[in-house]
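The other protein chains are all here in position, but one chain of the complex has been omitted.
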Amino acid sequence: MSRIGVFICHCGENISATVDCERVAKEAGQLEGVEFATDYKYMCSDPGQSLIKTAIKEHQLDGVIVGSCSPRMHEATFRRACSEAGLNPYMCEIANLREHCSWVHEKSEATTLKAIEIVTGLVEKVKRNKPLNTIKVPVTKKALVIGGGIAGIQASLDIANCGQKVILIEKGPSIGGHMSQLSETFPTLDCSQCILTPRMVEVAQHPNITLYTYAELEKLEGFVGNFKATIRLKAKSVDYSKCTSCGLCTTKCPNKKIPSEFNEGLGMRTSIYVPFPQAVPNKPVIDKEHCLYYQKGKCKICSKFCPTGAIEYDKPDEFITEEIGAVVVTTGFNVLHTDFFPEYGYGKYKDVITGLQFERLASASGPTLGEIRRPSDGQIPKKIVFIACCGSRDPAKGIPYCSKICCMYTAKHAMLYQHKVHDGQSTIFYMDIRAGGKNYEEFVRRAIEEDGVNYVRGRVARVYEKNGKLIVKGVDTLLGAEPVEIEADMVVLATAGVANEGAEDLAQKMHISYDPYHFFAEAHPKLKPVETNTAGIFLAGACQAPKDIPETVAAASGAAVKVVSLLSQDNLVREPIVAVVNRCAPPMFSTCVGCFMCETICPYHAIEREEIKDRRTGKVIKTIAKINPGLCQGCGTCVSFCRSKSIDLQGFSNEEMFAEVTALLNR
Amino acid sequence: MERFIIQTNQLNSWLKKIIESVPRVLAPVNDGTKTEFRQIKTVDEVAYDTLTTTSSVKAAAFPESETLFSYRKEGKNTELTQVSPEAYPETVVWRARPCDAIGFAPLSGIFNWDYKDSLYNARHAKLTVIAFSCNTCDDYCFCTSVDGGPGSTKGSDILVTQLNKEEALVEILTEKGTKMKDLCPDCFKEADQNIDKESVLAKIPVKFSKEQVHDFLSKAFDSPVWKQQSARCLGCGACAYVCPTCACFDIQEEAHGSRGRRLRCWDSCGFSMFTLQTSGNNPRPTQATRWRQRILHKFSYMPDRIGEYGCTGCGRCSRACPVDMNIKEHLISIASISHE
Amino acid sequence: MNKLNEKAAALLQEGTVKLIIGYEQGTEKPRPLFCTVPEDASRLIFNDQCKNNLAVYLTKKEIIGDEKIAVIATYYVMKSIVQLDKENQINKDNLIVLTVDSDGEVIEFNDYQEMEKYADEHVPAPDPKVVAMLEKIDNMSREERWAYWKSELTKCIRCYACRAACPLCYCNRCITEVNCPQWIDPWPTPLSNMEWQINRVMHMSGRCVGCGACAEACPLDLPIGLLTKKMAMDINAEFGSSDDGNVLSTFNPSDKENFIH
Partner (left out) sequence: MEESNDKFEPRILAFVCNWCTYAGADLTGTSRIKYATNVEIVRFPCTGRIDFMLLLKAFANGVDGIIVSGCHPNDCHYTSGNFHARRRWIVFRDMLNFLGIDVRRIRFSWVSAAEGAKWAELVNETVNQIRELGPYTEYQKAAKYLEEANNHE
């Protein structure tokens, strides 16, 4: 027999103005199982709360209904009050008599009756409520950061500087990412390398950071606070413990004609190589696709010359597993390949290049040591054309979204060109100039007004070669769609930013969701911009969508804070509003029949398989569903789906909801 | 026992009288592909063209579900309302079959074995059974093997036997029967004592004797026959629900917030949950053990306790079974084992 | 002695299987047969009168045990096996699936792909009576439909033969046996009968193979087969044919409806 207490709040006049609170309390007092019922001016006030507490003690109440404002307002308050009086907080329910009743109805019999019915329903619910305890999940105090670009570097440093351990893995031979390829950066034109390199070094030297380059995520198991990551360490063919990075091997390697990824194919590298001078770690790897030994079985020149015998051929990939508490995904982006606008002649004409290639030309560490020389003959182009939106905002041929960074980097490119080639002429074909951001618009104005960059609003129809010149045919829509034709020495395409190849696979490995463009999806576009739907996995940088450096760094620091706040706890404390699979006496053990059709319904992959084994023989008797309380968020979709009603949701159980519904209809 | 002759064309006028004077008259009514006992308001509703109904007539005295008491909560006090058997309506069953009528003996036995079930007894007391002898039968019939017969009078208040197109023999067997006859005295004329009704009855060969089955059962608890016979049994309740003698019931609560009722409703020993205990233990864990229980109960426990066999040979269970668990066939094989 | 009997006898003789589930001639129509010794094999038959869905036995441990068994499968048995397999209810290693083609040749499937392929090539024609009845009901007014189903389902005695005969109703504890809360009143009333059927159909959504065993089993010949059939047609119309056999625990963000405003 229950001993329920009902406490009706007047909320000053807010409820009592239209609801007869005394009567609600009186009628509630008549209900079976209600031991004590009263009304009071301000239940949430200190005297109000102590009224509840004393009643709980005096009448040994085992359930409490507070008829007041919305539970979204004061549920926490009153539940705390209850637990202070020794009653399990989840034995307290809030009847929403203000937002859902007094404020939306006129003063009338009907309004009071409605209030009484709301209370009646909840009395029957709370009779069936079970005491619940918050769920504690232990946390492994270590983070995994995937991707060594500026986002990964920033996130790793921030986490590490908060005293937490970090594992940073990078699939390439060096960290640095796309930012290390850039020359100057908008809108300040400070040198990318100069601001990035120190951080790369800091990462390498930080006591809290373990760096694995040439490494990829193989498998991710577990759940928030308790992940187990399997990492593939791709064989570098060089023993870094012995290598002194003297560089002899790279100078002696006979195979010198391999297009350098770092230089976007504008420069060459050897098959044993360090991607770029400031690489971290500054030690070589052997590119098996091009190494003569790996391809033809002979050569081994590098190992002959290596003074420390660091070269180790035919070493298989290694796998390590790491226990971690949180993950930050910072795998970055890629630039759109150029084959679906053949009319611009990329690949056909040497002097049609991508923006990223231009970065390398303009970079002091680039193939031309920072001089703008065109790839075909090394001449300095006197006339240069930049084409914005190559693929972006082009649902027909490219991608529908705006790549966001192109407007700014194109302005920067033109500006750099003008600074380096004083008598040169630069033209930019654009759709719109999107320069939202601190000092961005000013930057673009400078390009136009101070550096005399010629902005033409219009699309380029095609680019073709005519006696050594690149003819760029387009229109100027501001001059009434008048055709424009420019004889250029070089054309730079602002190719769109797209998701990295393999992003989809990675997302599936980690059970995070991704959008139609394979960019990773944040849990909420506004309020959870660095979270994913999978608790404990966070995002930062251009793997979410094209982002510029300031945004990326901000997001990285944001993600870092999320990780740190997670790792700073010994246990995760979670609301016990989670689903549970019933258990019963053998030989049934549970009414769950293990059809596992619920697996696909759970957005959080919280439904696992549990084998019930015979104690003696160890033979599996039955495999049933088990819900991981660390992952379950308590939506209850599996509960109403389960055919045999073997899953129930704590706090909103079948019995509770059924009782509430039938009771308020049969008062 | 009085014997009368009624003209076939008079049957309806008699029935008409009965319908007029009795609040509830049940008779076989064609319903889709099936025939079932339903309350009739006119004489034309009766189906005479079918051998028998899908369900037996037992519901007339032992409904699928009936209220034991109802309650209403007023705040903290609860008001109980008992059912009043006086309110049960006088009921006549028209054109039951001898294998229906005969079933009331075991039913009454069960409901009065130790505890006297006032609800059943009240309904049964108000029930008059007017049975019609069978002049046809089908493969499932075996009443003659369990001491019934197409012309058996046991359990009936009146037995009507169609002698030929024109006339039928009416045997008045009880007081209740006489009452019904008296509703339409001029329909009946004294029957000639040497009328032989047997000649018009269906010929149903005796396939086994229930005693053979009974004897075998006394030593057959662990026989492999149960598993063999029950292998295809799906464990539904069809057989029990259509059976004229199955009397297992469950007690249920119908609760609607502040009001509700306690009911008794049919249950079946064939359901796996029937004997499931809270501890998780199930004394009849397999369909084989449940099938064994069904046969033992009907052919061993009941005769031993109440002197009545729990089978009338009507064959309804076999007709209703989704997997053709033909009880006649099974009993024959059991009886033959007992010979060996 | 036909090929089926020979094959079955051989399987039992060699000890390849401990049990063969097939059909034998029953009182009026074929019924399930369980062969454990080669002698039983001679009773096996296979024809289009074989209606029972034998897959219903494949989830009954007490029948199939832990040993290897064989089942002689109709189209619907095959379909049921595929679905049961998706639902983790079948031990593939212990199950041999046989069927008999139109020339009386016995086919033993090496894997489920093969079986599915065969099944899809031998889809039985829809029962014209069912199709006609569905159309009839669709053309009724709502009030007529209500009246029709109410009168039909009032006859239900809740013997649960429909449940027992369905290979996909294999729960240890059916929702009708849950009494905290009492979702469905376990005694027959028009409404509880209807609630039971609604549950049956909802639970079959996207899983039902359309064998009609439920309707076949009903001792009162209630048209409950129409409900599952209708559901299957609706699902096909709404979501297209789904291979995962799992319609209500999957979704498509672009699912269309016209009633949520």
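The first chain written gets the first letter, and so on, giving A, B and C; residue counts start at 1 in each chain.
The criterion applied here is as follows: a contact is a pair of C-beta atoms (placed from the backbone, for glycine too) under 8 Å apart; a residue touches a chain by one contact, two chains touch by 3 or more.
For clarity, every value in this text was computed on a predicted model and none was experimentally measured.
A.B. asks: If I consider the whole complex, including the chain that's not displayed, which of C:84, C:115 or C:194 touches that chain?
C.D. replies: Going through C:84, C:115 or C:194 one by one, C:194 is the residue touching the chain not shown.
A.B. asks: If the hidden chain were put back, which of A:5, A:48, A:225 or A:636 would touch it?
C.D. replies: A:636
A.B. asks: Among A:53, A:100, A:228 or A:288, which residue is in touch with the absent chain?
C.D. replies: A:100
A.B. asks: In the complete complex, the non-displayed chain touches which residues of chain A?
C.D. replies: 70-72, 96, 98-100, 103-106, 108, 110-111, 113-114, 117-118, 121, 513, 523, 533, 577, 601, 603-604, 633-637, 639-641, 649, 652, 654, 657-658, 660-662, 664-666
A.B. asks: For chain C, enumerate the residues touching the unshown chain of the complex.
C.D. replies: With respect to the unshown chain, the touching residues of chain C are 137-138, 140, 142-150, 183-184, 187, 189-191, 194-195, 197-199, 201-202, 205, 227, 230-231, 234-235, 238-239, 247-253, 255, 257, 259-261.
Definition applied: only the chains that are shown with their structure count from here on.
A.B. asks: Per the definition at the top, count C-beta pairs in contact and tell me whether A-C or B-C has more.
C.D. replies: When the contacts at A-C and B-C are counted, B-C has more.
A.B. asks: Which one of the chains is closest to the middle, using the mean of its C-alpha atoms?
C.D. replies: Per-chain C-alpha centroids compared to the overall one single out C.
A.B. asks: Would you kindly tell me how far, in whole Å, the mean C-alpha position of chain B lies from that of chain A?
C.D. replies: About 71 Å, centre to centre.
A.B. asks: Roughly how far is chain A from chain C, centre to centre by C-alpha average, rounded to an integer in Å?
C.D. replies: Here the centre of chain C sits 45 Å away from the centre of chain A.
A.B. asks: Rounded to a whole Å, what is the gap between the Cα centroids of chain B and chain C?
C.D. replies: Each chain reduced to its C-alpha mean, chain B and chain C end up 32 Å apart.
A.B. asks: Provide the list of chain A residues touching at least two other chains, using ranges where the numbers run on.
C.D. replies: Residues 588 of chain A touch two or more partner chains.
A.B. asks: What positions in chain C touch 2 or more of the other chains?
C.D. replies: 173 - these are the residues of chain C that touch more than one other chain.
A.B. asks: Residue numbers of chain A touching chain B in their complex, please.
C.D. replies: Residue list for chain A touching chain B: 30-32, 124, 584-588, 662-663, 665-667.
A.B. asks: Applying the document's contact rule, which stretches of chain C touch chain B when the two form their complex?
C.D. replies: 26-29, 31-34, 52, 56-57, 60, 62-63, 155, 157-161, 163-165, 173, 177, 182, 185-189, 213, 216-217, 219-221
A.B. asks: Can you list the chain B residues touching chain C in their complex?
C.D. replies: 31-34, 36, 54-55, 64-65, 139-140, 231-232, 234-238, 240-242, 250, 252-255, 263, 265-266, 268, 271, 273, 285-288, 318-324, 326, 329
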